[in-house]
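One protein chain is absent from this view; the other protein chains keep their places.
Lettered A and B in written order, each chain numbered from 1.
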Amino acid sequence: MERLAAHLGQVVLGKPTQTRLAITCLVGRGHLLLEDVPGVGKTTLAEGLARCFDLTFARIQFTADLLPSDILGAQVFHQAQSKFEFRAGPLFHQVVLADELNRAPPRTQSALLEAMAQNQVSMDSVTHPLPQPFAVIGTQNPVDVSGTYPLPDSQLDRFLFRLSLGHLSAEVESKLIQSRRGEVTAPLKPIATAADLVALQRAADAVRVDPAVADYVVAIATGTRQHNEIERGVSTRAVLALLSAARAQALWEGRDFLTPADVRTVLLPCWSHRLMLKSAVGGAFSRDEAAHLLDELVRKVPVPR
Amino acid sequence: MWKRFKAWFRPPRQLKVTASGRVYLLITVGVGLGALNTGNNLLYLVLGMLLSLIVASGVLSERSLRHLVVNRVMPDGVFAQEPFAMRYEIHRQEGRAFALSIKEADSPLTGEAWVPIVESETSRVVRATCTAPKRGPLPLVGIKITTLYPFGLFAKSRVIDMPEMLVVYPRRGFVCADPSQLASAHPGDGGNPRRRDGTGDLLGLRPLADGEDARHIHWLKSAAASELLRTEREREERRQFVLEVDASLTGDALDRRCEEAAAQTQRLLSSGHEVGLRAGPRRLRASAGPGQERRVLTALAWVGFEALP
Partner (left out) sequence: MRPANRFKLRTRLRDVAAAAAFASIGLSGSVPAAIVVMFCLSFVLSMVGKRILQPFFKSSAVALLFLGGGLFFMVFRGGLDLIVAACSFATLVSCHRMLSEQTARTDLQVHLSSLLMMAGGAAIANDIWFGVCLLVFAATASFALALTVIEGPVENTEDVPLRPVARALGFSVTLAFVGALVFFVFFPRLSWNIATRRSPEGLGGATGMSDRVRLGGGGDIKTSARVVARVRLSPDPQSDRLDAYWVGRLFDTYRDGEWLGHGKASPPSSRVRLAPFSLGVVRQFVTLLPSYESRTLIALEPAVWFQNAMASSTTTSNRAAMVRVEDEEVHIADNGNAFTYEAFSTDGAPLPIDDAIDLRPYRAVPANIDPRVAALAAQIIGDEKDPRKAAARLTRHLQRNFAYTLELPGDVVDPLAHFLFERKEGHCEHFASALTLMLRTQGFAARVAAGFFGGERVADQYVLRAGDAHAWSQVFVPGTGWQTFDATPESGRGGQSPSLLSWVTRAYEEVDNWWRTRVMDYSLIDQVSMVRTWVRPPRQTAAASAGGPRAPPARALGVAAVLGVLTYALFFVITRRADKRTHPASSFLDDLEKRVEKAKLAQRMGEPLEDIVKRLRVSQHPLAQPFERATLRYLEARFGGKPLASNERSEQLRQLDAALTAGTSSPTAPNSKQR
């Protein structure tokens, strides 16, 4: 994994933490939501991830007039044989980059739901399984930019991590503009295979969770549910997601067991987008707020030792 | 000139004696009188102890308040009479600070932040749950840091100047009627009277005409009818509203109107309409989306406070 991180670091400059978290997300069988202003390397990161693992990659540009069938594919009537044929949409790839996810109306966004949750697409009572391993990397612009729709809660809940890349530091940026020419991810050769990723995911599943750590996670979750500024605390799915992410995180250290520190590392990217705050206007405001609240919460929950 | 003169005379630290501190001082005076009166050496010893604890308390609280760098982390949206989280980032270059409470100096904001310990070379973000009493821009002058450390006898505070403007949106939760300007509002989708080529709910089916997009074909139904049918979808209702706030209103009436307008904005925007605002000299073009909601709220907050910078 370290090798992967270093490899990916060649194209995604100056973001070691986010790169590592992105890999953690893939290993934890999760979907990734990248959120930032345009042009800070969201697409590069997503494409780089796919190339590293030698996964098939597709990019869907979400627009206001995008329809669900544009993503999933459609039943096409074959006139010659007089029967329907399923024409697979761009979703049938291992890594799907859903670019500018929040530009499409909520209805279209929710077309992704089933695919993300069950790794399959049902259409007209036929179920089409998606290729494995499967991951959606969504990118989204901050909501303040006009002409965007906030993501529905159910959709947000299906992303394992939400990351924000942020602007580059001055020296990294200057290095970048000196060196970068042409196709960004083209020189990136795959150094692992899809099978490797599956093996890593299996390894993450095998990571041992001590009862003390499980109690710790539940204590934090309970804290979010009892907090008087949080409209709705995290769901059980979120708790499960946190654990799977933390298990993947434990692999970085080569450990086969989970520590509270792993949980804390992945807590903010994993939960900050799942909290629904009372102060939020239509779920749009206060993105730092959730992170602050989680931070305060973690301080109060005693760490098992 | 006068300002500088006054600033010169403003004490750098303010000291307040707490209730227990008053009792402590009373006991100190009592023991002192007793010692002077009787000449009992043990009373002198106790008196010395009491006095030097006061001195030690002063030294320690000063050490706690020094070398503090505090930054405000402004909240995203503040509504009048609704608690919000004001955050302060505290950083300390050297030494530790204990038991600090942080609040806005000379401000109607209620609520203070509390931090038990600040370690050196680390920064910490603490929150204060504040409530703003009313709508409008609220100038913040500085941050008042108070510590009761070490013995809770004296509350020593220090003010760090940090002018900033906090815009308080109108109160929320105001039940409103539908906007009376509905009649005067421009209907959305002016160009298409039938409004049948939208992306909304299914409206019906009709045969596919030449040159029409094949994506609109409803394949299942077409197969059943052995004719190419296309779906017609409703164009989403999107109207424009321009809310008006009468600039001649003052006081409570103006606040009420602003609250009403804010509630209407929220409702209209969430059902997909476009909302604009006309308030006295200020005009806001009608638009949709959450960004617009903030713009309208900000504009409403400033109504009646145009004189402020």
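To be clear about the criterion, contacts are C-beta pairs under 8 Å (C-beta built on N, C-alpha and C of every residue); 3 or more make two chains touch, one makes a residue touch a chain.
All of these numbers come straight from a predicted model, not from anything done at the bench.
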| item | value |
| --- | --- |
| Sole residue of B:34, B:137 or B:280 that reaches the chain not shown, by the stated touch rule | B:34 |
| Positions on subunit A where the hidden chain makes contact | 208, 210, 212-213, 255-261, 299-300, 302-305 |
| Contact set of subunit B toward the excluded chain (per top definition) | 20, 23-24, 27, 30-31, 34, 36-53, 55-57, 59-60, 63, 96, 98-99, 101, 114, 116-117, 119, 121-122, 148-152 |
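We take it that only the chains that are shown with their structure count from here on.
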| item | value |
| --- | --- |
| Whole-Å separation of chain centres (CA-atom averages), subunit A against subunit B | 30 |
| Subunit B residues within the subunit A interface of the complex | 73, 75-77, 82-85, 87, 125, 127, 199, 215, 219-220, 222-223, 266, 269-270, 287-294, 297 |
| Subunit A residues touching subunit B - in the complex, by the definition given at the top | 65, 67, 69-70, 74-77, 82, 84, 105, 124, 143-150, 229, 279, 281-282, 284-289, 292-293, 295-296 |
